[in-house]
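Just one protein chain is left out here, and the rest sit where they should.
The chains carry the letters A, B and C, assigned in the order they are written, with residues numbered from 1 in each.
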Amino acid sequence: MAIMSGAELKESFQRMKPEVYARGERAEDVTEHPFLKPAFEARARFHDFMRDPKYKEKVTSISNVVPGEKIPNFVRLYDSAEYLVERFVTGRWVRRFFPRSGGSADSVNAVWATTYDCEKKYGTEYHERFKEFLKYVHKNGLTCSITQTDVKGDRSKRPIEQSDPDMFVHKVETRKDGIVVRGAKAHQSSSIHCHEIICMPTRRMREDEKDYSVGFAIPTNTKGLIQICGRQPSDLRRLEGMEIDWGMPQFGGTEAMVILDDVFVPWDRVFLNGEWDFTTGMMETFANVHRVIYALKCNLGDFLIGAAAQVAEYNGAAKASHIRSKLVDMVILNETMYCCGLAAASRGVKTPSGVWHDDPVLSNVVKNNVTKNMYEIGRLAEDIAGGQITTQPSEKDWRNPKTRPYIEKYLKGVDGVPTEHRMRMFKLIEFFTYGQGSTYSRAEAMHGAGAPEMQKVFINRMYDFESLKRLARMACGIEKQEYF
Amino acid sequence: MAIMSGAELKESFQRMKPEVYARGERAEDVTEHPFLKPAFEARARFHDFMRDPKYKEKVTSISNVVPGEKIPNFVRLYDSAEYLVERFVTGRWVRRFFPRSGGSADSVNAVWATTYDCEKKYGTEYHERFKEFLKYVHKNGLTCSITQTDVKGDRSKRPIEQSDPDMFVHKVETRKDGIVVRGAKAHQSSSIHCHEIICMPTRRMREDEKDYSVGFAIPTNTKGLIQICGRQPSDLRRLEGMEIDWGMPQFGGTEAMVILDDVFVPWDRVFLNGEWDFTTGMMETFANVHRVIYALKCNLGDFLIGAAAQVAEYNGAAKASHIRSKLVDMVILNETMYCCGLAAASRGVKTPSGVWHDDPVLSNVVKNNVTKNMYEIGRLAEDIAGGQITTQPSEKDWRNPKTRPYIEKYLKGVDGVPTEHRMRMFKLIEFFTYGQGSTYSRAEAMHGAGAPEMQKVFINRMYDFESLKRLARMACGIEKQEYF
Amino acid sequence: MAIMSGAELKESFQRMKPEVYARGERAEDVTEHPFLKPAFEARARFHDFMRDPKYKEKVTSISNVVPGEKIPNFVRLYDSAEYLVERFVTGRWVRRFFPRSGGSADSVNAVWATTYDCEKKYGTEYHERFKEFLKYVHKNGLTCSITQTDVKGDRSKRPIEQSDPDMFVHKVETRKDGIVVRGAKAHQSSSIHCHEIICMPTRRMREDEKDYSVGFAIPTNTKGLIQICGRQPSDLRRLEGMEIDWGMPQFGGTEAMVILDDVFVPWDRVFLNGEWDFTTGMMETFANVHRVIYALKCNLGDFLIGAAAQVAEYNGAAKASHIRSKLVDMVILNETMYCCGLAAASRGVKTPSGVWHDDPVLSNVVKNNVTKNMYEIGRLAEDIAGGQITTQPSEKDWRNPKTRPYIEKYLKGVDGVPTEHRMRMFKLIEFFTYGQGSTYSRAEAMHGAGAPEMQKVFINRMYDFESLKRLARMACGIEKQEYF
Partner (left out) sequence: MAIMSGAELKESFQRMKPEVYARGERAEDVTEHPFLKPAFEARARFHDFMRDPKYKEKVTSISNVVPGEKIPNFVRLYDSAEYLVERFVTGRWVRRFFPRSGGSADSVNAVWATTYDCEKKYGTEYHERFKEFLKYVHKNGLTCSITQTDVKGDRSKRPIEQSDPDMFVHKVETRKDGIVVRGAKAHQSSSIHCHEIICMPTRRMREDEKDYSVGFAIPTNTKGLIQICGRQPSDLRRLEGMEIDWGMPQFGGTEAMVILDDVFVPWDRVFLNGEWDFTTGMMETFANVHRVIYALKCNLGDFLIGAAAQVAEYNGAAKASHIRSKLVDMVILNETMYCCGLAAASRGVKTPSGVWHDDPVLSNVVKNNVTKNMYEIGRLAEDIAGGQITTQPSEKDWRNPKTRPYIEKYLKGVDGVPTEHRMRMFKLIEFFTYGQGSTYSRAEAMHGAGAPEMQKVFINRMYDFESLKRLARMACGIEKQEYF
């Protein structure tokens, strides 16, 4: 069916009726619940965009698995090194128009590669099943989300040691036609507006944790799959009917806890089933291809830089040397993240499965920089903007005829700029530093795709320290080498 | 009347009926408006505390100007070097119990000193007037707030160059019995729950800006004095009737834009009137004694450290080496702010007026460290805590019988800790990183008492670079010195 | 003559006899003076390397201007985007074997592009001349160095305002057969072991500074061209006849002040002569292609990481969690520099002249990161290694039979590692943190290719802040856009 329009996308969820809760109630129509609607709106607009003749070439492709089928790039296989780089270049261009309208290419490409490896070793049919699943996704224009992070319970204990065995998703029953799984996945960005959920282990399992070594995909309206939305900073402003104080009305996203309450998964949707020695590979492969994409947090940095530069101008401070210096520092921090992403992609390698993956060490370098740089970018934006981010009166005060004249008069900056514009710009900065957008510019920058320590653990394990130690030994004369 | 009880304090404002707007409406009873009530509650509790025999000795004194009168320390004159240090030691102890129940000692002591200097030079009676004002405050147990930061309009222009002459507070009329002033002061923390407002210039004025060189004090219910409250992150959660999601229900503060719509000030309340050459002194003296007090942002750091350490324990991660390392980093950052405050106080000097002021350069060192350290402390807290800060379901979902069992089960951490406790702790961290508390832990840490650049401007001007240059010249043999 | 061997290279300088001074004396044979010899040795080895069948493919090419001529990559034109990236990949691989055996490709490619632009505009024959010069270089296997940084005198004044007009290199006479130039260029890395010097303006000139708007190339033994070497930290250890205390004996480099004492330049070597409006282009083009190459400072980071990891192992501390954490931090800092270089190259663009240049903004991002990251890498190396970097007895004490047994016994680390090895490794770290190598790992990282502020000035001027401001205006609803 090619690519759904925005309206079709919303209708598809109205038909599916996934079981979603938000702010203490079931969201009967997920596309209309005020906590969820902005995410659906943003996503719907992106679907229209993918069909717009002016833009569609950049963001859609022809499927590798369904001949001739037009598909969104976000379910595309990474079939060349060039495309790895290109997705960052396009990603930066596109996200400016459609923030938070993400995708799932990371998971598709990670599962593609690891099911392939597993099939090679054990003769399982996981890769074939996944290919069929991907065809189905491509043919029907579906959106997918990956769920990985288990709720984990007591972090000092392994899955099998927890007092409640359900702290990590696991198989509780094997039936003739499939398996039954139980558990919960935390922090699922975008799962609310996805048709399918791909589920994989969150950590390395041991031999005695075979039941925890499961991977699969299911539709989000599967019986027993329950999603409970998390709340975001200043989320209630969505209910106020105002616009300025919202900050960036076009932007929206959701995170949910995805509960699997004895959910049945048919065999053709099972991609890992007890092969515990492949959990590391599946988990890490996804982690690495997912971490690299955080380089595109520079898109959010772009908003903060633009807003800080703009508000400085509105304030009459755009030429102050310390303001220029801080703006440039923001640019350097932001472009450094982008650079790391481009670099990891440019050093990508072809996996045995045929898809290309970014350099794994550099992918972790990307993410770790993001966990620091985004915070510093935000801090600088707050510094440049000034205290009005926090002390600006409510939009309702501005709309109140009694107080409006005072606000119009006293919150004016340079001549020629309406007070309203200045107020809007402050609220945009608030949005990305303390507001809903900070969910993406800070919280997700920190913990999405794994906390900072996870990147360091990976680098510590994978980095070739041995060759550098040998280099040092040669340099100081302990080992001899021809060209020293 | 000695020190008001909490109930008396609230009654006093119910009687005064200051003109305050919040979220588009006039707050008829400021102590009860949901945006303002938390601030009044916190303050009222502190007033009861000041009368509690167990604690009162630490936080109250006998007035220096009204013999025998018991007064809160927050309107006390700094009459010794020891007290400068002691106020930090006590301040740290006290604030843990009454966050955001601040005071105005900075302004009282700054105006005391600068009116004295002005009186010495010009024979004005400003200091005598201020002393009478202070007696009145002490006798009646009043609270004061200082307003300094003008709205400023176009920052590239001086007050007199603005297209609207009201961008800085100025005198618009001199009457027989006093003066009439117009303008607006931005970002006024605590002014809502103060009886009196002390107003002073925000910058150095020139000779042609005499009308802008005014200082005075007026009651907050003076005709023409209008306050419009700013909104804070997640402020609407105060309206939800929930408690967990509020983060720290006992805590509250307000910031307001204070508008002076042709307000009359009688002569006995005028403390500066055209002496433009004293604007620098008045502004800087206040800035310095105010900046030093930001060392007590360590009190907020204490909450973040405690919450991060606690949530790590709830998560079962308290012993992980990287967690310990980050907690210690938070301590170092936090204690460094406290240290700078103690140091500036310990090097305090006696002013000609008799009150003691902290070392001015070190006071600016304090504040500049705060503008960075508080952000890093918050970042580390977010790192340690994990993504649940942002993705935790609403308290209403926890109270919904349908979803509560899932939440209870899956958001549990280590055995023995109720899920509710863990949820509360995450929301406390959210409170101080993205929530209402971030108004104080971040926005105010950055911009309160002047943006970071203001401290650098001051240090650049006041620091004795000459003596260090001479030291360097001696060290490398350019200048000779006896003991080299 | 294709590529010189190491011996041929040294002979060529023994024949040329450039006028070079070091430590108060004329170096009669530059290849043998103890301050200069290490640089020649390193360079000579690299020349042998370029002829070694095992390696030569990676580091040599066929000339673009002299058909069939084999040339070192360091005088190669950048004729494709792929090569821009490849030079980093190869550069990292190669430098591990031959530190400080740099090249001049940056200058060749910058002058190629700007002379082309100038010729297009003014019909000068500069580009043709430069092409002929490059043919000569390629045919004769010569090495080139660029000199740009004038000594500058009083930095607050323009060239024409200086009390001594020679503070910037300028033309003092125009003859029939060429021009005569005077001035001095500071901080010339590698000029000592180059056959030819390319000279270009260091800053933007104005119309009244036409005489300062000159570019040219001359052999380093031209009459009037005098080089005075700078000294390096611990440079005298080269005279001691010891090896361990030298740190990294195979490594060497030089910096010189290059004085042009009324030097004659024939017309065929003049590439700019009064076209003041091209000084910016020539200066900036070089600055950008030069700054990007600083990404390869990661090669020095590699030594520090390897040495720190090795010494931690020798100390028995390699498994301590804080040591691992710091080693990984070093990797992240180091790879970030490399990533920025790869990224700038991957976004390279073709200039009108046909050669490709890295993205200019990202090139400046590279260099600015280097000015910070290298310092932090060094600091972490010192932290990991311990105080013995500084307190280790002299190699002479180790060679003294009286003290050797004590040193052997007490400076031993883990069993199985000779004390000598541990001593060598400490000295390697000293070399790159306080020693001669710090000239390259710190001083050059900071100031080479322009001080940190220069990169910020460039970014401030060239970065497209306007588009980000527009993005911000669209985001908060000030401007409308189709897909918002």
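The rule is short, and it goes like this: contacts are C-beta pairs under 8 Å (C-beta built on N, C-alpha and C of every residue); 3 or more make two chains touch, one makes a residue touch a chain.
Quantities reported herein were computed from a predicted structural model and do not represent experimental measurements.
Per the touch definition above, the residue from B:25, B:125 or B:313 contacting the chain not shown is B:313. For the options C:16, C:62, C:349 or C:414, the residue in contact with the chain missing from this view is C:414. Looking at chain C, the residues touching the absent chain are 21-26, 149, 151, 153-157, 163-164, 166-167, 184, 186-187, 226, 228-237, 239-240, 245, 255-257, 259, 261, 315-317, 319-320, 322, 371-372, 375, 379, 382-383, 386-397, 399-400, 402-403, 406-407, 409-415, 430, 434-435, 438-439, 442-444, 446-448, 451-453, 456. Interface residues of chain A with the unshown chain, by the touch rule above, are 321-322, 325.
Mapped onto chain B, the interface with the missing chain covers residues 45, 48-49, 85, 89, 96-99, 243-244, 247-251, 302-303, 305-307, 309-310, 313, 324-325, 327-329, 331-332, 335-336, 338-344, 346-347, 361-362, 365-366, 368-369, 421, 424-425, 427-428, 431, 456, 459-460, 463, 465, 467-473, 475-478, 481, 483-484.
Quick note on the criterion: only the chains that are shown with their structure count from here on.
Most remote from chain C, judged by the distance between CA-atom centroids, is B. When chain centres are taken as C-alpha averages, the shortest distance to the whole-protein C-alpha average belongs to A. A straight line joining the Cα centres of chain B and chain C is 51 Å long.
For this pair, chain A with chain B, the centres built from the Cα atoms lie 38 Å apart. Touching two or more other chains at once are residues 322 of chain B.
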